[in-house]
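A protein chain is absent from this complex, but the other protein chains hold their places.
By letter and in written order, the chains are A, B and C; residue numbering begins at 1 in each of them.
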C-alpha cells in the first residue's frame, strides 16, 4: 500500500483519534424505526395544523338557532336578553321572516311552492353567535336557558360545540403521544447502542486496561446515538415534506396553507436530543459493568 | 457440584443436544415491536368487525327519498316504474300524505301548528329501499333517473350510499396493511436473528469445522424465530382481548357482540409463520457466508 | 491417509502461504510440522480439514480429493478429525462440559454417554474439577487443555494439533505429548504443528520442516 493511503488511514478520525463504529444493520434498523415513528408524529402535527386552519375557516359560520313558537311571541324579548347573558355568547340576532321562508323553501327542494302563508305560522328564530373559543358547555347552557322560556334549540347544532373542545383534547393527546413516542424512541436507540456496546465489550475492556479516559470510551457511542437521531429526524421531516408536496393541490383546494419548515429544526433537534439521551442511558451501564472489576 | 445438577445440565436440551440461544435484549426488543404491531393490527380487525355489526344494525333503515313536485303529479307512475328498474334497488314505496305531514310537523319542532293546508301543496315523496349490498353508484343512478322526470332527491342521503362502499374499501385496505405489517415484522425478526447470528459467527464456524449438519446449525435460530413470533402473537391477542374486556360495557350498550377468539389461532399462528419465515431468511445468509470458505 | 503434491495456497490478500508442499502421512503416523513463525504450518493443517481450499496441487485426505469433495463428504470427513486450533476456539458462553461435548453432539452420539466420556477426557488433561466452569474462569494453559480434550472427545482417527503446548509448562506439555503418543499407538494418526523443538527430543516422530511455505527438510527424530 502506498504512503498516501497510509496517511489517509491515519487522519480520518474523530477528535481523540477514535473511530466511529461501523454503521451496521443494528443501527440502520433503529434509525428506520425512529424515522418512521417521527414521520408519523410529524404527520399528526401537520394534520393538527391543517385541522386548526380548517376549523378556523368555518368557525366564523358557527351559529346556534333557538326556536320560539308563534303562540309565545311575547316571551321573545326576555329570551333574547337572557341568551345574550349566557357566558361564551358573542351576540344574538332575530332572524327575519323572509329569511326563514327562503330557508324553508330551499329545504323543501326548491319546489317553488308558495310558503308565504305557511311562514306566517312558523316559529321565531333567534340566531346565537358564539365567541371564538367555544367552551364545552355553551350549547347546554343555551338549551337550558331556552327551555326555561319554552323555546327549543336545533339539536343537530350541538356537534359544532363539541368539535371545538374535541380539538383541544386532540392537541393535548398529541402532546402526550409525542412525549410517549419520544420516550419509546429513546428506549429503542438506547437498546440498540447497548447491543453494540455488548458486542464490543472486549474492545471497551481493553481500552480501559490501557488507561483510557471515560470520554474516550463513551464519546463514539454518544456521537453515534446523536447521529442516528439526527438522521432519523431529518429523514422523517423530509418524508413529511414529500407527503405535503404530494397533497399540495388537494391542500390548496381546501385553501390550507401548510407550513412544514418550522418542523425541520424541531424534528432534527428532537432526534438529536432523543438519540443523545438514549446513548447516555446506554453508556451509563458501561461504567457499572466494569466498576466491579476495579 | 452434585451429580444431580450435572445430570440436569446434560438433559435439558433441544433434540440434537442443541442449546437455545439465550433470550436477550435483542430478542425482547424484536418481540415487543412485533407484539405491538400485531396488537394494533388485531385492534383494526376487531374495529372492522365492530363496524360491520354496527352498519348491519342500521343498514335496514337506509332509505332514499325522491321528491316529485305537486304540479308534476302525472309523472309519478312512470317515475316509480323507472326507479324500480334501477339496479340495486330492492323496492319502492309511495309515502302517504299523512306521513309527510307528521314528519314535517316533527321537523318544525312540534310546534303543533296546523300543517294540513301546507301538506296539500307538498311534493310527493317516493321512498326507495336499496338492496343489502349498496353499490357505489346507486345514489347517482337514482338521482339521474329522478332528474330525467323532473324529480329531485334528498342530497344528504348520499352519505348512506358511500358508507357501504367505504366499508368495502376499508376491508381491502386492512388486508393490504396486514400483508405489509406481516412483511415488516418478518424483516424485523429476520434482522434481529441476523444480528444474533453475526454475534455467534465464531460458534457457527466452529460447528461447521466439526462437521455439523445444516439443521444442527440452523435449527436453534429457526426455533427462536418461531418462538418470538408465537410469543408476540399470543401476547398481542391477549392485549386485544384485554382491550375488549375494558370496553365490554360500552360495546354491549352499542349492542355489539365481539368475537375475539377466532383471532387467537390467527394471530398466534400468523406470529409463528412470520417468525419462522424471518428466521429462514436470516439463516439463508449463513450458508452463503461459509460457502466461499469451502 | 494424507497425500499432498505440489500444494499451493494463496490467501485472498495475495499472500502465498504455501508454495508447492509435498507431504505424505501414512495411517498411524506421528508427524511434527515445524518452521518459523509464518512458515505455513497452520495453513497446511487448515487445508487438511477443508477450512481453505488449495489454489493449486493435489490433496487427498482419508481417500478423498479435497479439490472436488462434496459438502456432505466434507462434513463426514470433519467428523472424523479432531482439531486443536491455535487460537483454541472455545465457546466462552458455554461450560467446559458443553465445549468438550460439542463434537459428540454434532455427531449425534448417545446423550447418556456424553457425561462419562467428557469426564474421562478431562481427566486425561487434568481438568476434571473444571467440568462446570466457564472457559473465562480458566488460566491460559487450562483453556488450551480444554481445547485438547475437545479434539480427543470423539476418539477421531486423525488428530490435527496446532501448537497444542504453546501455553503449557514443560511437565504438562510432556504429559499431553504422552497422551497423543498413546492414542497414536492405538492407531490414531497425529499431526502436530509446533515450535517447541525440545519436545521432539523426548517424543519421537517424523519431522517435517517448513520454511516460507515449502518443505525444506524431512527426518525422523
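One rule holds in what follows: contacts are C-beta pairs under 8 Å (C-beta built on N, C-alpha and C of every residue); 3 or more make two chains touch, one makes a residue touch a chain.
Since we're looking at a predicted model, the values are computed, not measured.
The chain not shown here makes contact, within the complete complex, with A, C. Across C:16, C:71, C:167 or C:212, the single residue that touches the chain missing here is C:167. Shown as candidates are C:42, C:154 or C:188; the residue that touches the absent chain is C:42. Not every partner is drawn; the one left out touches chain A at residues 1, 5-7, 9-11, 13, 16-19, 22, 202-203, 206-213, 216, 293-294. For chain C, the list of residues touching the undisplayed chain reads 11, 13, 15, 34-38, 42-43, 86-87, 133, 137, 139-142, 145, 162-163, 166-173, 195, 197-198.
Quick note on the criterion: only the chains that are shown with their structure count from here on.
Distances between chain centres, each the mean of the C-alpha atoms, put C farthest from chain A. Central chain by Cα centroid: B, whose mean Cα position is closest to the mean of all protein Cα atoms. We define each chain's centre as the mean of its Cα atoms; on that basis chain B and chain C are separated by 60 Å.
A separation of 25 Å divides the Cα centre of chain A from that of chain B. The residues of chain C never reach two or more other chains; the list is empty.
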